[in-house]
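Note that one protein chain of the assembly has been removed; the remaining protein chains are unaltered in position.
Here the chain labels run A and B in written order, and each chain numbers its own residues starting at 1.
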Amino acid sequence: MHLAYPAVLAALLFCTGLYGVLARRNAILVLMSVELMLNAVNLNLVAFDVWLRDTLHAGQALTLFTIAIAAAEIGIGLAIVLMVYRNRGTSDVDRLRDTAEGHEPDPNATGDSTADTTSTARPEVAA
Amino acid sequence: MSTTTLAVLVPLLPFLGAVAGLLLGRTAPGFVRPLAILPTLAAAVLAVTVAVRQGGGQPISTATELTPTGSVPIDLSLYIDGFAALVAVLVGVVATCVQLYSTAYLREDPRYPSYAALVSLFTSAMLLVVYSGDLMVLLVGWEVMGICSYFLVGHYWETEAARSASLKAFLVTKLGDVPFLIGLFALATDAGSFRITKILGTVAAGGLDHPTLIALLLLAGVAGKSAQFPLHTWLPDAMAGPTPVSALIHAATMVAAGVYFIARLLPVFAASAAALVVMAVMAAVTMVGSALAALAQDDIKRVLAYSTIGQLAYMTGALAVGDRGAAVFHLLSHGAFKALLFLGAGVIIHAAGTNSLAAMSRMDGLAKRIPDAFWTMTIALLALAAIPPFAGFFSKEAVLVAAEQTATGHSDLAPSAAGWLVLISGVLTALLTAAYAARLWLMAFRGRGTPAPDHGKEPLAMTGVLWLLAVPSVAFGLAADSLADWFDGRALTPTVATSVLGTGAALLGAMLTYALWQRATARAASAPAAGPARRATAAEQPAAVAATVSAATAAAESAAETPEVAEVTHEHPAVPAGPAADPGRALLGPLHRHAADGFHLDALYDRLFVRPVRAAARLVGFLDREVVDTYVRGAGSGTRLLGGLVRRAQTGNVQSYLSALLAGAVVLAIATAVLANVNAGS
Partner (left out) sequence: MTPAATLAAAATTGPGFLSPTGVEIAFLLVGLATLGAALVTVTTRQLVHAALWLVVTLGGIAVEYLLLTAEFIAWVQVLIYLGSVIVLLLFGLMLTKAPIGRSPDADSGNRPIALGVAVVAAVALVWVVVDAFRTTWIDLDGPVQGSTKVSGEILFQHWVLPFEALSVLLLAALIGAIVLSRRNDPADAGDAGDADARDKGKR
């Protein structure tokens, strides 16, 4: 089998996960996208392990570890999201703007600074 | 104690007195007077002892090097010859007199402690200049005198006149000190040492490479310090200081420092004929000009200031013809009688309650109120006018004799042109000097009008000092014979020709003044009646211009009647205004207006230097404010602007931060890939 197939699939899955992390508003959906990215990496690890016929099977072993760590991550992550939700009444990442410059205490004040963000970050994407 | 130790103590004692006075002035006011007088008195006694031990014989010269100072060593050294010993005695005696006098004169002044300490410091600096055998150490004393003079002239700093006068004195002397310093460096470079003995040795061996340049540079500093044309303008203004200060620093010591310096280094100046001629021209212009100006002044202290400038010019003239013996002789006698004149003037101002001669000439019986001042002033004025047998006669004759010998070719130290110049201007100035001395005496003591105010007897500290100083003013000339041994050995005794010439000129000047004064007094007596009538007809007369001029000068007089400074503490009755009997105006004629203004030199300097400098300062200020500051402010506001832009990126949205981060990572990854491809392909 061509190595390119799993490699390209992994790359596309990773970028899908990337999009999800950047574009989703709900924190749990962001966590799901993170899972996608982790799985893309796992796929790569397995494919290259099979291709290399590594006697230690480092790829498979690391895949197992990644799965375990991902499980731990999702547990902790969900716990944090839950706590944020309990404290703030929302789990939308773009409403958690406590570190904003000139932040006002009202957590629900999203304001129109989203447009701001877009305009400042756009040049970097274009580059 | 050895002579060297005593000599070291001479400048050290007043210095310590000054330090103690400055430290204790506030906390222990009772010690201020002893601390002012005793060290100075001790220094004077020690200076006399040193002079007696030195005795005009071989110079005492010792040196210690404190620390290595590079290619040209600087030593703490003493060099005491006859000149130094005698000038130190003069400085010590005059300083003691001034300190004694000040205790009475400034007894109610709140700033007396600092004043006394500064006078002590000043005395110490002058003694350092006199005794030092190293030019760098001499320069230290020289500059300390400059700064002390600044403080003392500005003693009454509440008045605008004193403030500007002190600044002017400082700046003008500093203007001369800059070339002076450069000249010292050039001299030391040529001679390889700052030691006076070594420099004189180099000069004697002909080892000086640029004698004219060095001499002219040094001359600039001397002109500033000794108030010679064209840097003399500070001295008349410096009379805004207390009168004892004028006596000490502007008559006997500080201005004498320049003359003394040339006398020490005369061989350096004599190595360049051009420098001697320049010096002679300077002396001639200064003495004639200052004598004319002195004749027109209304303020008694300004008269004396201009007279000081003129007498210093005599000394410079003597140096220009290469006779330092005569110069220092005149310095000594002048120091005595000029100190007496200033201190006497202080008493007169005290008694009359005014500085103005015109106001005094309208007072009756001023001489009777202050008999001590009257008699001693008379003696000092006779000495100033060089009437035999007073001290001034002998010393001035010594100068004239030296000039005459150079002019007629008997002495080859200096060009004969310099000799003629000094001789002619000297005789002319003798006439003018006698004229203004007579004018001063007549206007101050022979006034007619309302009786002078009675302020009681002057304190003993003031009158006693006057009599003390009167002794050398009378008798110092008799020492001319023995003094020659202390100096270079050239005779200082007068010759028949010059004494007849000089005394004749002086008598002529005095008589002329007296005659003109008689006429002016007669006219002044009839003036009150004729005044309105004359004023009524003035419009029709062609001499209307002259009338306005006299009206203007009358206004100036009444302005001068109020004392410039607040040194007169007691009340005095208003003097009725009216034309004063001033022989100077008749004597000078149309020149009077210009002479009264110091020949407009201040206005000229103002136009030539002050205004361009002010304009340049404004330009620099404008450039600094508008151009340089723009960049500075721009740096600040630019940073603020960038900060504001970056602040806008801080939205608090984690996703946008992450987007930017990942976008950057992608850009970097692509760049790496492209670069790797390009490199692999090439």
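What we mean here is this: a residue touches a chain if its C-beta (ideal position, glycine included) is under 8 Å from a C-beta of that chain, and two chains touch if they have at least 3 such contacts.
Small disclaimer: the values here were computed from a predicted structure and weren't measured.
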_Contact footprint on chain B, counting only the chain that is left out_ = 653, 655-656, 659, 662-663, 666, 669-670, 673
*What is the set of chain A residues that contact the non-displayed chain in the whole complex?*
1-9, 11-29, 31-33, 35-36, 39, 42-43, 46-47, 49-51, 53, 56-57, 60-61, 63-65, 67-76, 78-83, 85-86, 91-94, 114-115, 117-118, 121-122, 125-126
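Convention: only the chains that are shown with their structure count from here on.
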*asked:* Give the list of chain A residues in touch with chain B in this complex.
replied: 18, 21-23, 93-94, 96-103, 113-114, 116-118, 120-121, 124-125, 127
*What does chain B use to touch chain A in their complex?*
647-656, 658-660, 662-664, 667
